[in-house]
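To start, the structure under review is shown below, and the notes come after it.
With one protein chain removed, the remaining protein chains of the complex are shown where they sit.
Our next item is chain A:
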Amino acid sequence: MGADPLLLGKISLGVLVLVVVKVVVAFAVLLVTVMLMIWFERKVISDMQNRIGPNRAGPFGLLQSLADGIKLFFKEDLVPDRSDSFVFKLAPYLAMVPAFVTFTIVPIGGYIKVFGYSTELQVADPPMGILLLLAMSSISVYGVMLAGWSSGSKYPLLGSVRASAQMISYEAAMGLSIVAVVLVTGSLSTRDMVLSQQGSFFGVIPHWNILRLGVIPFVIFLIAITAELNRPPFDLVEAEQELVGGFNTEYSSIRFALFYLAEFMNTVTMSAIIVTLFFGGPDGPDPAPLHWLWPILWFVIKTGVFAFIYVWLRAALPRLRYDRLMDLGWKVLIPLSLGWLLVIAGMQISKVAGFSMLAALIVGAGLLYRAMAVGQRSNATNAMSASLKVAPKDALDSRAKFGDTHVVSGKRVVTRISAEGVVSSKSGGDPDGRT
């Protein structure tokens, strides 16, 4: 399976042991990274908010996450009376396992030799590679959804419905930006993606996918992934002002810790995936000594940068409103990524085809924008006419008479007009002339 030299020959006991060791080491490393990531996030946010942050447990508060973990472990474990106890206990694992499985396809470095076996520095290199990311991100919906439902309480349910709707919506944009990477690589394997990004343009600029694809797929992917992870500014799942604590309100003790762990594990994993897809993975300058170390070092540094960007986003941006979130996903990201995919496909054939696709994209974007504007206006008109029990044209006229040209939604206009005691008006006027 895959191109890993370890698995090409006969599967002996030594190979089996080595695979298990790889999995265990990767899991341990990821857990330690998550611990550090939690500390890092708290420290950086504290700095940005002019606070000190955790500084008691260990040097610089490094052991704070460990202390929190131990505390949570010994807390009382509550299972609500009205919950569905089996699903309630299952959900945290469904949230955590996909995060780890996704990490297994990330190439961390080149090849190493252990006890005579040569192997890739990555847990698994299946030919379907990046599809595993899509599969796991669709599985991670279950964790959130079932957690909210099985709690048997309304706020968690609301939170989980929001979350799953959001995750499903952004999955499409995410998938389309991944397709762009697959298109230039010609393979689904993550290792092939990293290999195809080696080298440079003109000897100086790195041959990374972010430049090869134009920056747009990367931006779409970053936004979609942030929404997929329910990280701020897309963390409507746990909007504490509206939903108490979101889908994990009823969770306590180690199960709550698992959700927390899953969130940060996902953050680290997705930083690594971004690096793999768009920033060349372990690619970087490779001075002569310590040949095996440099790729790993570059990979860790790049991943760290994206981990920092996630924290930065959290500290800097306010949460989006739910309808804006859905608008961004469906009306901007998906059409844009589809159009850009056409451009990239055109560029694969020839420059002429690529630029004509670009022109088509611009024209299409203009048309779509116009269609949405018209649709929104007719929606507002229809809603208003329905409430006034008159024809759409008359409703527009009445609105024109009272000078309310600021259409946000039908309801707002309705409130105003009824407050003025007017039900309908049949005065003439050009309905299209004033918006």
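As a working rule, contacts are C-beta pairs under 8 Å (C-beta built on N, C-alpha and C of every residue); 3 or more make two chains touch, one makes a residue touch a chain; residues count from 1.
Rule of thumb we're sticking to: contacts and distances are computed from a predicted model.
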Missing chain, UniProt name, options "Iron-sulfur cluster assembly scaffold protein IscU", "NADH-quinone oxidoreductase subunit J", "Cytochrome c oxidase subunit 1" or "ABC transporter permease": which is it? "NADH-quinone oxidoreductase subunit J"
From the list A:23, A:36, A:135 or A:254, which touches the chain that is not on show? A:135
In the complete complex, the non-displayed chain touches which residues of chain A? 1, 11, 84, 86-87, 90, 126-128, 131-132, 134-135, 138-139, 141-142, 145-146, 149, 157, 161, 164, 168, 187-188, 322-323, 382-383, 386-387, 408-412, 414-415
